[in-house]
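Shown here: the complex without one of its protein chains, the others still in place.
Chain lettering (A, B and C) follows the sequence in which the chains are written, and residue indices restart at 1 in each chain.
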Amino acid sequence: MIEVVFFAALRERVGEDSLRVTPPETVTTVAALCDWLAERYPAVGRALDATPRRMVAINEQLAEPHSAVADGDTVALFPPVTGG
Amino acid sequence: MIEVVFFAALRERVGEDSLRVTPPETVTTVAALCDWLAERYPAVGRALDATPRRMVAINEQLAEPHSAVADGDTVALFPPVTGG
Amino acid sequence: MTRIDVAITAEPLESRLSSEGRDGRSGAEVRFSGRVRDEAGQVRALFLEHYPGMTERALRRIGEHARERWPLNAIEMIHRVGEIRVGEEIVRVVVWAGHRQAAFEACAFLMDVLKSQVPLWKKELTDDGWHWVEARERDAEAAARWMAPSSEGAR
Partner (left out) sequence: MTRIDVAITAEPLESRLSSEGRDGRSGAEVRFSGRVRDEAGQVRALFLEHYPGMTERALRRIGEHARERWPLNAIEMIHRVGEIRVGEEIVRVVVWAGHRQAAFEACAFLMDVLKSQVPLWKKELTDDGWHWVEARERDAEAAARWMAPSSEGAR
């Protein structure tokens, strides 16, 4: 099981704070997870399309599209940060 | 009449806060004034020799050894500043 | 060891003043406060969303990077979340060091990196209602200057 959490504009576009999903074993990277989510959850697909500049964190650490994801991870997807 | 004021280590070496002097008309620059003071006031000469790195202000504005001095000016001589 | 304090709060920052730096070790204290601008009357308030837990970890991590890079005595970082009015402090970063150059550079570094790596998002209230603030290219550039060893800021 992977927990996917959304923030800010992406969260509002998805309409959910988080999803708990169990993708197939072929989904091993952030990019593959996004593709799989987009296919399975149309609202997520539309939200990702509407947010082409994105950041990702795995278990609260910034990561990249090619970073590995595994069962038990929390994957956060969000627009570029604007704090400060 | 020119008022010459001293600060910090230079003031302590001279032993005076200020002197009011009327140098001859040939004294037209800070450098010439220092030479004239050194000749006329041995304590000032020794203090200037002991303070080779010096700064000067004319009428409360930083100036240079070649800057012009004139009757009525206040000339301040002091070591490099160390505030902040 | 350089102390690093981080905090996220929904309360105004104004009352939080540190007593750090009075022990004779720190000749320099540099403090940055970011406040809500009204943008010529366009903006009435901000709302700050964040990623609870990760925000604190990310702040602590950038503090650790700063203390590896400069000789510092202490770092305090506090960021406000929730609704914030015009003129109020959004963020405060304070750095104590023996000498001023390290304190200035580390404080500027922390702000630049905070703006590109810490999970916080701003929403503005204007006459048209609430809308998300877009990330600015120049903030990404400001953070990037600390990465290139030959760059101005990285010295």
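The rule is simple: contacts are C-beta pairs under 8 Å (C-beta built on N, C-alpha and C of every residue); 3 or more make two chains touch, one makes a residue touch a chain.
As the structure is a computational prediction, the values presented were derived from the model and not from experiment.
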Result, missing-chain neighbours among shown chains, is B, C
Identified contact with the non-displayed chain, of C:Thr9, C:Gln101 or C:Thr126:
C:Gln101
Hidden partner sits against chain B at residues 5, 7-9, 53, 55, 57, 60-62, 76, 78-84
At which residues does chain C meet the chain that is not included here?
21-38, 43, 86-88, 98, 100-101, 103-104, 107-108, 111, 142, 152, 155
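The criterion applied here is as follows: only the chains that are shown with their structure count from here on.
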Chain-centre distance (mean CA atoms) for chain A and chain B, in whole Å, is 73
Using Cα averages as centroids, what's the distance between chain B and chain C in whole Å?
48
